[in-house]
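Every protein chain of the complex appears in place save one, which is left out.
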Amino acid sequence: MSDFSLLMTHGVFHLFAALITLCSVLVVMSKHPVKSAVFLVVDLFLLAGLYATLDSHFVAAIQVLVYAGAIVVLFLFVIMLLNLQPEQLRGLKFSAVEAGTLVISLVGFLITVVATFKGDQTGLGDGSLDPVAIEAAGGNTYVVAMKLLTNYIWPFELASVLILMAIVAAVVIAKKDKKKTSAPIS
Amino acid sequence: MGLTADEFTIQFIATLVKFAIVAGLLLQIPPVMVWVERRVPAMMQRRKGPNRVGIFKWRIYGLMQSLADTIKLIFKEEVVPEGAQKAFYHLAPVFSVFPAFLIAMAIPYGPDIHAFGTTIPLSIIRVDVGFLFIFAVSSLAVYGVTIAGWASNNKYSLLGSLRASAQMISYEIPLGMSLIPIVLIYGTLDLNKIVEAQSHFWKWGVFLSPVSFLLFLIAMFAETNRAPFDLAEAEGELVAGFHTEYTSAKFAAFFLGEYVSMFVLSCLASTVFFGGWQVPFFSVQKLDDLTGFIGVSALIGHVTLMLKATFFMWLYIWVRWTIPRFRYDQLMSLGWKYMIPLGLVNVVVTAVVIAAFRFS
Amino acid sequence: MNPYIPVLIVLIFGLTLGAILSGLAAFLGPKNPRPEKIDPYECGVPKVTGANEKMSVKFYLTAILFILFDIETIFLYLWAKAFPQLGWFGVAEVMVFMVILVAGYIYVVKRGALEWD
Partner (left out) sequence: MVPVDFYFVLACLIFSLGLFGALFRRNLIMVLMSIELMLNAVNLVFVAAGRAIGNVDGQVMVLFVITVAACEAAVGLAMVIALFRKYGTVNTDILRLLRG
């Protein structure tokens, strides 16, 4: 790999990383829930881009299809349904458990950063998943599909049970009974 | 990956050229379609339609009407309704335009060109996930609609946008399901490979999987919020739906997004079900050798695809002036209670039939 | 060439075009907003209530069911891609998957969650 291409790969990663971090901060800190949702979409789209640079094309596609295209739409719908107003951000008041969790997460984060930049790295390779070999085997989507449907049969079938339970639960919780329904606008 | 520097340069320049051509084509669609959408109903109703505007004394059937409309639209005053969410109000047209352009670049507009010692595909975006890319990006188009309606501070807009987005997401499932049999039959997600597999006339998708085509056709009309499913902008009840409060160039942006996605879905329908750039009973790829010119096959293939897509664009207008509008509950129950079960049955039957033939 | 370079080019073009169309009106065209003009358009009748009336929960239920069926479709696409190699085994696998989900679908229909009254 040439110097130029190495520079580009690193540049793309750092650009995406910076944008993702920025968007994540905005998701968490925006006062208006709709703003948070829109930044979440941008965030998820950028993460899909990062997956694409990792040659995980299928994951990138479903990231956009399911996360950005479906889950956040649901969030937006609920925000509009409840007509939520901007929230007053309260001061930094935490209970002991919350503060403890936060400190632990920050310490974990710092350890990871220090460990990375002290050179004490995980020892994992840097991309031994050869794209050319994957291409020869039938492409990323095909390889993922074969893996899912041969090695992961039980999780696959259990996923359908999970979705079934989610469907039933959501309908039970959210659906009003007929007689209580006030005339809907639509 | 695996390309020399020269090949990379050629591919990069080719990408830019292809992109410029396709983008130029796409930008022509809304003006021409606006004209067609006024002339064709006029023809169907034995009226004349717009026929006056021309350049000097050449009227060319009033084709310049769209140019005049465009210029007028751009120079109109922009009215931002009071109480609108300003940032989102200005952002919504962007969300509506870019997905349409992104998906338009994934269609194979012709056979591969073998030139300059490399192969140049005539689709600009060609990724491993094939047409799932189109679904993924087109699912982002919901945001333009939702945010536009919500940010306008108008209850008709909000209701229209909620209706439109609920409709779009509902029909995304039948749209997705209708193409699963195609993947089962041709064994690939790559649109170009699907077209190549349809080299024989009787192997076109519409003959091998007619139910899929029916589902796709209905879902295609519903996805673009066109008649008979245009409840989102039902003129009689909701003023104009989610873009009621939009004026001037922003209004044009919504039109651009809508017409480009109509065109892309037309191209997708022709590609998947009608052989794409293949000419019936004739091998387009051989044209290069026959005539001795590189690119003849690409040109003929491209024209063929455009003709097929034009048919579907015509169908959009034809249906609009033929079938009355559905009610919203009919629309939703058609999508959820008929098309999804039919789509599932279609997948199962196709799989069992193919498996019975191949693995018996 | 990396297949995502064109995606990036088109993305930038699309965003720029959208931004130009969205921003164009700010530079061209007259600007003289009057209270009547910038009032939300409700066919000329003065507005009675605000825009953010509460909406029917139906839209929400549609969205929720959409997510769950969307995931099902994605799993089906993966299976369709691996179908030639898996053969009857794959068909059986997906049948089990589908039967479980169709049970959920039938529940939803029976419960009337898809009725738009």
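Note that the chains are named A, B and C in the order they appear, and that numbering of residues resets to 1 at the start of each chain.
Just so it is clear, a contact is a pair of C-beta atoms (placed from the backbone, for glycine too) under 8 Å apart; a residue touches a chain by one contact, two chains touch by 3 or more.
Worth saying up front: this structure is predicted, and the values here are computed from it rather than measured.
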Contact list for the unshown chain, restricted to visible chains: A, C
Of C:10, C:25 or C:64, the residue in touch with the unshown chain: C:64
Sites on chain C contacted by the missing partner chain, in the whole complex: 57, 60, 64, 67-68, 70-71, 74-75, 78
Touching residues on chain A - with respect to the absent chain: 1, 9-10, 13, 17, 20-21, 24-25, 27-28, 33, 36-37, 40, 43-44, 47, 50-51, 54-56, 58-59, 62-63, 66-67, 70-71, 74-75, 78-79, 81-82, 84, 87, 90, 92, 94, 98, 101-102, 105-106, 108-109, 112-113, 115-116, 121-122, 124-129, 134, 140, 143-144, 147-148, 151-152, 155, 159, 162-163, 165-167, 169-170, 173-174, 176
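Operating definition for what follows: only the chains that are shown with their structure count from here on.
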Graph class of chain-chain contacts, one of line, ring, star, complete, other: complete
Centre-of-Cα separation between chain C and chain A, whole angstrom: 18
Centroid spacing, where centroids are CA-atom means, of chain A and chain B in whole angstrom: 29
Where chain A touches two or more other chains, by residue: 52, 58, 62, 65, 69-70, 73, 77, 80, 141, 185-186
Contacts with two or more other chains, residues of chain B listed in rising order: 1, 91, 127-128, 132, 158-159, 162, 165, 169, 172, 189, 328
Residue numbers on chain A that touch chain C, as the complex places them: 49, 52-53, 58, 62, 65-66, 69-71, 73-74, 77-78, 80-83, 141-142, 144-146, 148-150, 153, 156-157, 159-161, 163-164, 166-168, 170-171, 174-176, 178, 184-186
Residue numbers on chain B that touch chain C, as the complex places them: 1, 3, 8, 11-12, 15-16, 19, 23, 74-83, 90-91, 93-102, 105, 124-128, 132, 152-159, 162, 165-166, 169-170, 172-173, 176-177, 180, 183-184, 187, 189, 239, 244-245, 247-250, 252-253, 256, 328-329, 332-333, 336-337, 340-341, 344, 347-348, 351-352, 354-355, 358-359
Interfacial residue positions of chain C with respect to chain A in the complex: 4, 7, 52-61, 63-68, 70-72, 74-75, 78-79, 81-82, 85-86, 90, 93, 96-98, 100-101, 103-105, 107-108, 111-113, 116-117
